[in-house]
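First, the structure itself, so that you have it in front of you.
One protein chain is absent from this view; the other protein chains keep their places.
Naming follows writing order (A, B and C), and every chain is counted from residue 1.
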Amino acid sequence: MDLELSDEQAELRDNFRSVLEDCCSPALVRAAYEESDDGDSLWRQQVELGWPSLAVPETAGGLGYGFVETALLAEELGRAAAPATLLATTSQLTPALVEADDDEALARVATGSLRGTLALSEKGRFDLDSVATTARRQGERWTVTGTKDGVLAGATADLFAVAARDPETGFVGLFAIEQTDAKVERRPGLDPALLLADVVFTSSPARLLIAPDADAEARIARITEPATVALALHMVGACRNIFEQTLAYAKIRKQYDRVIGSFQALKHRFADMYLEVERATALCYFAAVSIAEDDPERGEVAHLAKAAAGDCQRLLAEDGLQLHGGLGFTWEQDLHFWLKRAKAGEVLCGTSAWHRTALARRLGLASEGDA
Amino acid sequence: MDLELSDEQAELRDNFRSVLEDCCSPALVRAAYEESDDGDSLWRQQVELGWPSLAVPETAGGLGYGFVETALLAEELGRAAAPATLLATTSQLTPALVEADDDEALARVATGSLRGTLALSEKGRFDLDSVATTARRQGERWTVTGTKDGVLAGATADLFAVAARDPETGFVGLFAIEQTDAKVERRPGLDPALLLADVVFTSSPARLLIAPDADAEARIARITEPATVALALHMVGACRNIFEQTLAYAKIRKQYDRVIGSFQALKHRFADMYLEVERATALCYFAAVSIAEDDPERGEVAHLAKAAAGDCQRLLAEDGLQLHGGLGFTWEQDLHFWLKRAKAGEVLCGTSAWHRTALARRLGLASEGDA
Amino acid sequence: MKLQFDDATLAFRDEFLAWLEKNRPAAEEMETDPAVSSAHAPDWARRWARRMFDAGWLVPGWAPELGGRNAGAVETLVYLEALTEAGVPRTTNPQGLGIISPSILDYGRPDQVEEFAMPVLRGELTACLGMSEPDAGSDLANLKTAAVRDGDEWVLNGQKVWTSGAAYADFCFLFCRTDPDARKHRGISIILVPMDTPGLEVKPLKEIVHPDTPDLAEVFLDDVRVPIENLVGEENDGWRMANGSLAHERSMVWLDSVLAIERSMAGLLDHAKAWMPALTPAERALAADDVVRLYIETKALRALGYRGFARFVKGGNAPEQALMKAYSSETSRDLARIASEWNGTDALHTTSGRSNRRRAIGGIEGYFNTFGSTISAGSSEIQRNIIAERVLGLPRE
Partner (left out) sequence: MKLQFDDATLAFRDEFLAWLEKNRPAAEEMETDPAVSSAHAPDWARRWARRMFDAGWLVPGWAPELGGRNAGAVETLVYLEALTEAGVPRTTNPQGLGIISPSILDYGRPDQVEEFAMPVLRGELTACLGMSEPDAGSDLANLKTAAVRDGDEWVLNGQKVWTSGAAYADFCFLFCRTDPDARKHRGISIILVPMDTPGLEVKPLKEIVHPDTPDLAEVFLDDVRVPIENLVGEENDGWRMANGSLAHERSMVWLDSVLAIERSMAGLLDHAKAWMPALTPAERALAADDVVRLYIETKALRALGYRGFARFVKGGNAPEQALMKAYSSETSRDLARIASEWNGTDALHTTSGRSNRRRAIGGIEGYFNTFGSTISAGSSEIQRNIIAERVLGLPRE
């Protein structure tokens, strides 16, 4: 067992980081906040770098990297608080298309001509049980009706991978729906760079990705697991940035003629923050490699990763803001981009409480009926 | 609303404290740990001081004080980590006898010739729903069969107030059973001065205190509420002692040539401990006065008090021991008497988690079936 | 200890409630024309202040000529609770009413009282407090804004930051350094500075939440000239007065926090009942427990506050005050956090407008908003130092 990055992986991560420092500066994020900029120029640069093709199989014209590399990209995008189009496309749409063997769409993803995302959540719930959106079959054609909320990068998606229930069998399947067949309502809210949208489908023509049958739940899990782990690591990336900014600030900010980082109470809090970030990173990497190697425990690791990311954002957003004092509270400082990114992640792809209750069920700690 | 002690109450509390410092020294507690001393000499002194008569109504020859004064006594007994006979007699047996209007037994309590306790808990559960002990009526006579555990001062009780279920009606009532009709199994365990016992009743002749009928649950609550609040304040008394000892130690113990109490990280922990003790004290006093004044909210306050005492013991036992370092870890130091008293209280009269779930039900936060 | 107020106190409350019922501002006018800053007084707020002042209900503990009726501490407590229960703000310029006017009354000259303090009480002027500076933070001793005497004027230069309401206030109660050579706490004075004085510039500071309605501001002073007589109290005596100013009404400050948290708690209970049906039973139990823990904190805050208040009334020490600042602001933050965590993707929504800030519950935005209290007016870290050193007697480092 080796949970440290290989030299090649470390190099790739460093490359993501340094490129994003150039092409996704805080000024670009600020434009998403203040000028409703969706980050199209960033997307074009990312396409030029071939990043959307990273996780696309070689058979479909992609680079065919494994999930660890996708996860590292997600982490660095979180560190940059980047507009979310690439995160959604690589960690949500791509796994869905891979699971569905949709090489045609994957080829479009690889060339950067298709952006998309997963539309699963309804009424803020990220479990298949809560899916009320319906998929109806007429001959060989499907239509989908329902409303999805909190759709990541829904504002820039060309294609949605939509979870919907076949009312005849009661099974949930996954369907590809073009943006032109959906009504997209932007919800910029707390973190406009997440490009969140509510998406309404009204008898929208849909292409079958995963048939609503007895296997569908397990197959959809193979999409939601990487999506969740990528989001978790994305949050941790944002948290690590908060940590580094706060640590740097504590080394220069003076109060009572002393650098505040020399106060022991703050030192201990920094030690705790460091633990929280390292702990969440280690669990997320463990989750990523488990998914990459298709380990039998992969069903558990997404819960571990997202729960740990939840603990991490809770402490880092709280102490990061608190220890910055009034400065962190101002709009003109960039800090809030990461605070908001870290906290927003908590309510996407299932809250940490939801993942913990799922884990309790897996561990046999819930009685029948406790759900 | 005035939640500070009146001058008279403060004087009484000071009196309890100074008397206990004399007649219930750590050496006496140590004798309970090392020599199976039940504290009989202490009991005799307490009788001489008239303390058992404190909460007995004047009509039965007692001093007729209200519940606030009983609670203050419980607090000071906790501060002394005293052998538990008086705590059980005044805060558990006496309220039962008062509710049952049993002036004859109360008169014996007042003169010190009757010691006793409440026997409610079964299999570690402190709720009436868990009572499986049965009470059977034959003519005017009742017999009780079942096993009670974790009975406070069960080892020294002359009389048990026993919760038992009438299998015919399903209602739980309360019954007085003489020690001579029960089998008392001492369970010295963690804190021998609690004088805990398991008590087995086998067709034991029982005198009716509270009839098992539709009113019984509410009437028994009028006994368990003061018993719970007294125990909560007893724990907080132990915690305050831990706090004061730890604070005093931090002012003299040096590490790296500095008094450890001058390290800021420790200062902040002391501030948090202080808050925790003050917070629990305030809630317990609020609970005590609510019961004393028979406020409509009295059903809620015992939950608040015991939950707060639970938080208090958790922090104070943990930080009290940790900040004493190796010293607090040794048997010859007295500190562990209070650590053990504080923690033991958590599993008596309902854990803090149980009280919080009860509060959730009262606040309408549980759906039907969630219990 | 007792739970109930005595008959005289209850009679006092009834009298106030009856008056309030007749004279309170209407909910509609408060809604239509909300105060958008802590020194903004819409018309209804000015009329309301004047009505309170004239009827002796503005500061019940003061003499009638100052808008009071010589009420006692317990009566003041009951009065404040009644106002909150009625959902009526006592003032829209809390620094003006709670700190600045009282300080001028204590330390100012009669003409300053007439020109500055009384108009604030009557709702004619609003005031802001100029303390924090970029490098001083909570540490007044590092104050740098300088006032130099030039003939019969003070010439002020420097910068203030985190000044609540500066964009709306009529004048500033400004702390500045009048003796550059004196060390630290010495050499600080207080000067009254009309906000329209030439050379004074206010730059609103947008916050990370509700950037559309900033309340905080930076205040730049570039050769700002005010008459020499605008000095409050003695020259270089600012430190002592600051401790006086900030201590004003301290015995009651806990009440505002407690009442605010109780309001939030009531909101959370309602909100929680709305989430519950969508949750699984296991999640429901966890959510309920989170809410119950906060409910316990709410009750504990009130119990602690009342204990401290009882000691204060008896003339004793009330160490609960330092505790209350840290504890109440952190509880308020935790409450907002829990409310957002169980709110699903709705937690991402934002609201706009200052008047909605307090009402909104369940948003991450509301959670961030609570850091105003844990950071300002002595951060939680500073409160813990105070408790450890002044209350518990631990040695300074």
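We adopt the following convention: a residue touches a chain if its C-beta (ideal position, glycine included) is under 8 Å from a C-beta of that chain, and two chains touch if they have at least 3 such contacts.
Keep in mind it's a predicted model, so treat the numbers as computed, not measured.
Undergrad: Let's see if you follow the contact definition: name the visible chains touching the chain that is missing.
TA: Output: missing chain touches A, B, C.
Undergrad: Taking the entire complex into account, which one of A:Ala135, A:Ala307, A:Leu327 or A:Cys349 touches the absent chain?
TA: Checking each option in A:Ala135, A:Ala307, A:Leu327 or A:Cys349, the one touching the absent chain turns out to be A:Ala307.
Undergrad: With the full complex in mind, choose from A:Gly78, A:Gly261 or A:Gly320 the residue touching the hidden chain.
TA: Checking each option in A:Gly78, A:Gly261 or A:Gly320, the one touching the absent chain turns out to be A:Gly261.
Undergrad: With respect to the chain omitted from the figure, which of A:Ala250, A:Ala302 or A:Cys349 is a touching residue?
TA: Going through A:Ala250, A:Ala302 or A:Cys349 one by one, A:Ala250 is the residue touching the chain not shown.
Undergrad: Pick out the residues on chain C that sit against the missing chain.
TA: 281-286, 288-289, 397
Undergrad: Under the stated touch rule, tell me which residues of chain B contact the chain that is not displayed.
TA: 121, 123-125, 130, 149-150, 187, 189-191, 194, 196, 254-257, 263, 265-266, 314, 318, 321-322, 325-326, 328-333, 335-336, 339-340, 343-344, 346-348, 351, 353-354, 356-357, 360-361, 366, 369-371
Undergrad: Mind pulling the chain A residues that touch the left-out chain?
TA: 1-6, 9, 68, 247, 250-251, 259, 261-264, 266-268, 270-272, 274-275, 278-280, 282-283, 285-286, 288-290, 292-293, 295, 304, 307-308, 353, 356-357, 359-360, 363-367, 369-370
Criterion: only the chains that are shown with their structure count from here on.
Undergrad: Among all chains, whose Cα centre is located farthest from the one for chain B?
TA: For chain B, the chain whose C-alpha mean is farthest off is A.
Undergrad: Just the number, please: Cα centre separation of chain A and chain B in whole Å.
TA: 51
Undergrad: Hunt down the residues of chain C that sit against at least two other chains at once, touch-wise.
TA: 281, 287, 381, 384
Undergrad: Could you list the positions in chain A whose residues touch two or more of the other chains?
TA: 263, 265-266, 369, in rising order.
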